[in-house]
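Left out: one protein chain. Kept in place: all the others.
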Amino acid sequence: MSTEPAATAPLSVEGLTTSILVGTTWYDAVRDISFHVRPKETLALVGESGCGKSLTALSVMGLLPPAAVRVTSGRIVVDGVDMTAADEPTREAMRGDRIGMIFQEPMTSLNPVLPIGFQVGEALMRHRGFTRRQARERARELLELVRVPAAAERLDAYPHQFSGGMRQRVMIALALACGPRVLIADEPTTALDVTIQAQVLALMADLQEKEGLALLLITHNLGVVASVADRVMVMYGGDVVESGPVHAFFARPTHPYSEALLAAMPRIEGDLPLQPIPGQVPSLTEMPVGCRFQTRCPIRDERCAVLPPMTTVAGDPDHRVRCWARVEA
Amino acid sequence: MSTSAAEFRPSVLKRALRSGGLLFGIALVVVMIVAAIAAPWLAPHDPNAQDVLLVLTPPDAAHLFGTDAFGRDVLSRVLWGARISLYVGFVSTLAGVIIGTAIGVVAGYYGGIVDRLVVAATDVLLSFPQLIMGLLLVAVLGASLGNLIIAIAVTAIPAFVRLARGSTLTMRERDFVDACRTLGFSDLRIMFLHVLPNILDEIVVMASLWLASAIRTEATLAFIGLSVPPPTATWGGIVREGFDNLLDAPWMSIFPSLAILAVMIGLNLVGDGLRDATDPKGAP
Partner (left out) sequence: MLRFVIKRLLTAIPTLWAVLTTVFILVRVVPGDPTIAILGDQASEAARAELRDKLGLAKPILAQYVDFMSQIVQGDLGRSLSTNRPITDDVLAVLPYTIELTLASLLVGTVIGVPLGVLAAEKRDGFADWFARLFSLAGVSFPAFVSGILLLIAFAVELRWFPVISTSKPGDPWGRFVALVLPSLNLGLLMVAYVTRVTRSGMLKALGEDYVRTARAKGLPHRIVVWRHAFRNVLVPVVTVVGLYLGVLIGNAVLTEIVFNRPGIGKLIVTALNQRDYSLLQGLMVVSAFAIVVANILTDLTYGLVDPRVKTS
C-alpha cells in the first residue's frame, strides 16, 4: 500500500457533517466522518440503506439538493482543492474532470435522448476544450477501454439499445473520460445480474490499476467488499462505527453492527443459517442520543447514551471501532 | 361498499379548502349563479326595452354598463344573459356527463367488440375541434335553445366516454368487483352502485372544467350568431352587438366580456382546486 500521507491523498475528508432539513429543523444525517483514499486504493463504504453512504458521496461531489441538504461542517479535499471552501464554479470545474461518479441505476442514469458517444465525450468538451469530433474519437477509445463491443458503431446508438451491464460500462467510460484522480462508485453493480456484476467489478479493478484511481466504493454487499476493497468503513445512522483494512475487518469484525452485517451475508459454504438484522434504521427524526445503533443492539447498556469514541482493535492502529463494549484496556 | 370514495372525502375537502384559489372560484361562481337567478329582481330595466333617446350612452348612474344601439340597458341584458349562458352550460354539461359516463362505464365494464366500437367512435369525434363540431351541429340543426344544448352536449360526450371507460377499466381489475360478482350481483348493480361511485371524483372534476368549456362554446357560438335568436340577451350576443359598435361604444363589449371571464375564471379555479385536492399525487 502507498505510504503517501493522508493530507496529500487524492481524496481526504475531515470531520464531514451533512444535515437534512425536516420541517424547520436540521438533522445530522452524516456525523463527523473522516477518511482518505490513496491512489490505486479502494475504500469500501458499507451499511444498510439510510446509513448516510450516498449522502457522503453526494457531499464529496457537491451534488446535494440545494435547499434541503447541506454540509454543515468539515473539509473535503479533492486532489488538493478544498471543495467545501470553493465556490460553485470551482466545484463545477472539478466535477467530471478530477473526480467522477458512477451511480446505482444504469437504466436511468444515462440521458435517453442523447447518443451514447456524445454523452461519454461531453465532459471532454466541457473540461478539455475538445471539439465535437475530438470528443467523439476519444469516446470511441473510452468505450473500447470499458470493452463495449463494436464501440465505433455504437457511438450513435441510444441508451435504450444497450443492456444494463453495457450501460454501466458506458457510465464508467463517461466518469473516466477526463482521467479523474478520484472515482466514486455508488452501488455500481447492485442493479445488475450476478455474472455481469463480476465482469463490471473486474473491469473497474483493472481500470483502477491502469489509471491509478482512488476509488470510493459504496455498497451494502460484503461479498463485493471482500473481493475488491483494500479498506472498509462501516456506517450506521450517519456515524462511522468501524473502519480498518479489509483482511482485519473480516478476520475480526468488532462492532455489533458489523457482526450483524456479516451474519446476514449469504455464504457459499452456508453451514450457518442467515440471520437478518432485527429492526430497521430509525428515521432521522427519531435517532437516539449517543450511539445510534442502541435501538437494535444486542449488547447495549447505559453507557450507550453517550456516543463512544473510535478506539483501536487488537492494538492495530488501522483497525478502529466505535463501541463502549469493545473498548480495550 | 369497500374502498368507497366517501371514505377519503374528509381529507379531500380539507385539502380543497386550504387552497385559496378554490374558495375564490366558488365565490365567483356562486355570485354569478345568484345574479342569474335573481336577474328579474336585480335588473334595473327591462332587458328588451328600447329607448331611441338613449342610444349608445356611456355608463352613468342610470345605466351602470351604458346602453346599446337600441338604447337597451346593458347591465340588465348582461344579467338576463347570464340565465341563458349558465342554463345552456349546466344542462348541456349535465346531459353530456350522464350520457358519456353511462356509455363509458358500460364499454369499459363489458369490453370486447362494444368497447372497441365505442373507442373508435370517440377517437374520431375527438379529432374534431370542439368549436368546429358545435358550430357544424348548430348550423345543420338550426339555432334554438334546445339545439344549442344538444350540440354542446354532443361535443362533451366523447370526452366523458373516454374518461369513464378508462376509470372503469382500472376499477374492473380491483378485487371488490370480483367479490360482487361472486356474491351474484347483477352487472347493472355492480356498474352503477359499485363502480360508478368510485370513479365519480374524477368525473366531477372534469365536469367542472367542462362546464367552463360549455359556457365558452355557447358564448362563442352566440358571438358568431348561432344562438338563441334576438332580441333575447346572451353574453356572446351582446359582445357581438358591441363589437359592431366597437369604436363608438366599447363598454358594450367590455362588460359582457368581463361577465364571461368571471365565470370562466371561477369555474377553472374550482376545477383545478378540486383536481389538486383529489389527486393523490398532490399538486402538479
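What to note about this one:
Every chain is named by a letter (A and B) in the order it is written, and numbering of its residues begins at 1.
The rule is short, and it goes like this: a residue touches a chain if its C-beta (ideal position, glycine included) is under 8 Å from a C-beta of that chain, and two chains touch if they have at least 3 such contacts.
Only a predicted model underlies this, so the values are computations on that prediction, with no experimental measurement involved.
Here the chain not displayed is in touch, across the complete complex, with A, B. Among the residues A:S49, A:Q161 or A:Q275, only A:Q161 touches the chain that is left out of the figure. Only one residue in the set A:P112, A:G129 or A:P278 touches the chain that does not appear here, and it is A:P112.
From the set B:L131, B:L145, B:L169 or B:L200, the residue in touch with the chain omitted from the display is B:L131, counting the whole complex. Only one residue in the set A:R31, A:K53, A:H127 or A:H220 touches the chain that does not appear here, and it is A:H127.
Although one chain is not displayed, its contacts with chain A can still be listed: residues 61, 63, 92-97, 100-101, 103, 105, 108-115, 122-123, 126-127, 158, 160-161, 171, 174-175. Residues 120, 123-125, 127-132, 135-137, 139-142, 209, 212, 216, 219-220, 223-226, 236, 239, 242-243, 246-247, 250, 253-254, 257, 260-261, 264-265, 268-269, 272, 284 of chain B touch the missing chain (whole complex, contact as defined above).
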